[in-house]
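One protein chain is absent from this view; the other protein chains keep their places.
Just so it is clear, A, B and C label the chains in written order, and each chain counts residues from 1 on its own.
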């Protein structure tokens, strides 16, 4: 069964078939394809091209086909180019001539974009659900470990003391924007292409607005030539997936480093680690490395689809068929990556003692500078003075807190005995109480924001 | 003048300086940097770290520095690492100790993200302005040439007759979504990072919400460790630029092909063409080829920044410094590309005669199939019958309209003499009157939508 | 059966397994893995860790396992992480304790790189074979159609007359370099990593040089820590594949344009075309569009693997596991793409009449300039004069050959009546007789070069 061929003298060459047949990729669209077809049958009826009984028969048989897909009863044939062909073939087998009327005024060009948009809607919902789970896992761990201090790093060098929860939540804030991006995409792309035909539109009185409502779209596409050649919503989705994967790669990098023996801040659960075939003692953070590495794979789908689209003439060209391989790979891999991330965060063990032991007196330097500022020293000078103290201490091989007051005063006369009071990491941390800072009050506010987000995401799904 | 160095024994090596100094790239942020600093000075005053006179003096001198930038009076010094250093150095030269107080509680980490966001706001506005110009040019040409028919292509093969205006507007609909993407980004990213410090937040009573309002932000970032290491808004912007450039590459490809001697649908103006150093007769569509080619350059900035960010630890790492090179290159190149596109579209000459001559009877095939459908033939069979007619005509080397009725009836008995009436391209085109189709009514509606968009964009800018 | 686990308390989590298990990807390495293991067993014997009978038993049983793979008799188990695990599990099932000795001193780290290199050697040979087929198809068509003229294009605008064969062979010259690249890679990467262990090397007296010879390598890797973390040979291969695919994308673009109705220089065979589900007359060059589009997919594997590798610590990290997905996808897709290209070129129909009809007098312009040069006019002036003639003719709507001599002489007094003789496209073409030019003599030389290449490639395979 072929949707075309009357004007052809030869069958497709095997080499062409190998690459042309998209069924292995687009079979997963079967339900969306049937949904679109049911609605289209009704639209044909409303436009007077089918009577009610015919329409009813088509719809019922499309449901039978869905059942067979669900039950894995479909047998593919060698000539099945794609999911659209399979579904039409089955319908014609069940309904004869009637089934041959369904495609009236429709083209695979507008059909497949519609299918993809229906699929995408679900994929976005699922992805938002997984993002929510990861944010929840982060929030739970952050809440459970409130009050634990650790070195905060910039350039991977110790910078200032922060709370463990503050660090962990920083990753959730990146994910929060991912949710926003996906939500905006969902709304932006929610316009129906069906009724655009091959490129020129529909001449059969099909009511596209009715079709859109029927299929849950907020509107219809505005230009048929654009609609059939447009894959921007797929590119956008792969972009969103890539951004999530980048965020996960940074989370993974942090955790890989924090779970080295040298840092030892985090213990990754056995269930997310693997061993070595040669070295019996190894416990490797494979889950995290896979997350980090896969960001390249997911992002490569973005590069790929953009390169595939670049410079193609407008409307539909066969090049666009690869959209599905890119899209499904990005989605599937991101799903796996998110699932691992949820598991790792949920099961990781926080090593409070090691984190707090890693706080060192050089991390007080900024607060020491503020100490001088409060004594009236301009900040830039205060910064310089403390830098000199650090250098001095380093030369001596001592902590800055061990430099005698007299020598401090030689560097800057505003040092007083009260400098000794700027030595409590916990106390200092609480001073960072502007919105977004590392004080407990600020972290509690962050938790509130994220819990609201979780609630919203839960309501939507 | 250096913002750091008290603890260092050696000067930076020349090889490091070569790459480290970002001034050639970030100098264009000078105004944003000054705006941020003025607001920060006021915030320091409101928090009690400066008195009113001091604040006033800082603000006034920052304005003096802006004047010098505008008048190109700034002299750079070898030690000027970046625009922040230059501005602080100048301020200290003008105000002494007072200038050294400005950086209290601030870090270049939160400062540069703030600068970039201020810059981005303007870049988005400018880009929307250029997109508007291009859409306007398209709309003008589409409106001026309403009613002209041309072959519509899929797979670059003649498909169905469409209106020239319908084809041209299809490109505007891609650009419309670009505007939407940019507008959403503008709103999504419009939260202030200033007050995040180096990573831990601000401990000096700075009112971030006030700062945000002062600088025109809708809110503040939620987590300081996230804020200083976040470049997602830059990646998002480069992504938006890449998508525009992809759309332009497809428009360019269409126009390059349409302006070949063989198609000859469009004449590109001399002012957007170049000649050959060897072949005197050449008139090459250089402008369009540059647009097509540059999409690779713009998109490569997206790939690059994603690869640069991938796998970096959280918060700030120096790797992030490259964000500016990627961002400014994408913006500058897109600006050039859009400017050319506007010019090409405005000045191109539409070759009505050549377009309409290119309509051939095989393009009636779909309408012939609908003819049979109206006689009661199921569409899939009608499709097959017409395919056979096409094959027959091709074998004979004649038009399908030249196949005698008798032979048509041998293929399908439903053919009647009235098939001759399905031969008027203009008439057929008008039947495609569903929303988004190629009928005049539908195109007029498309023009209305786009004019509304233009009006909105104009009000915003 | 697991190659590790003694020190673990929990089983791997399902989410980890989903992504971690590489068997679906690396199963195709089974034969290479067995080859490597056979050689390693012998090396263990030569180093005194196995006796001859033990070694013999291992080798024989490894052969039995190979048989089962070939006959598809292998049953996978849920715990089968990868092909190495499967092969060791089967070996232990067949030989008990003895099989458990095979991995002595070996790690999957050096094992998998060895497997990949063995696989790559075959993949390169196969790819060279397919490139040879394509070059052969091109050479055959070029030879068969020697003497046919067509417009040569630059910027897709008519430039100078060339021979069809010259144009077609230009694509073969790009492919010739692809062969060179692959051959160099084959030689460059032909060093054995086995014996590098997990990272530190081999402490058991294994003779790596002997192993290398045994497995057909020209040498051994020089540093074990480098060897286990090195995937450059995979990146190189994907790069080579990407370059081939770029070349095919340009060939495809040419052919897509040449097979439009408007150019009509080439007819793509039915067997490499597809139709439309809606438009009965369509005959689309799907094969070529797939080739063009897939270049994005193949190249995306390059971007992906580079991004995955970027910034990973040295030696082995799990991120490297994705090398196989990238590599096999690039190889498989290139294989399909090359197969189609061979078929398209072999079956395409050359439309001599249409090509020669497309030659137009403006394409004589360069030869007219040379005419003036021969009369003593400096080239740059000659170029300008002919440009004026072209402009004049265009204004008049006539051919340059129709401009009266008197008017030519007003533009440049060196024009004589003999200008009429510079009007024979065929004659002009023959003047381009420098090496690489479009004269018949030069093309015959090109054919000779390519036939030599074909011979060499045939001897190697």
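Please note the rule applied: contacts are C-beta pairs under 8 Å (C-beta built on N, C-alpha and C of every residue); 3 or more make two chains touch, one makes a residue touch a chain.
Owing to the predicted nature of the structure, the values given are computational and were not obtained by experimental measurement.
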Omitted chain's touching partners, listed by label: A, B, C
Contact with the hidden chain (one of C:27, C:146 or C:200): C:200
Residue in contact with the excluded chain [from C:30, C:69, C:326 or C:432]: C:432
Residue of C:87, C:284 or C:299 touching the missing chain in the full complex: C:299
Residues of chain A (touch criterion as defined above) contacting the omitted chain: 154-160, 256-257, 260-263, 275-286, 289, 303, 306-307, 310-312, 358, 360, 362-363, 365-366, 368-369, 383-387, 389-390, 400
Hidden partner chain, residues of chain B it touches: 3-13, 15-16, 18-20, 84, 103, 105-109, 197-198, 269-284, 286-287, 289-290, 292-297, 299-301, 303-310, 312, 317-322, 325-326, 333, 336-337, 339-340, 342-343, 347
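In this section, only the chains that are shown with their structure count from here on.
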Distance from the mean Cα position of chain C to that of chain B, given in whole angstrom: 33
Chain centre separation in whole Å, for chain B relative to chain A (CA means): 23
Residue list for chain B, restricted to those that touch at least two other chains: 154-156, 159-160, 257, 303, 306-307, 310-312, 366, 383-387, 390
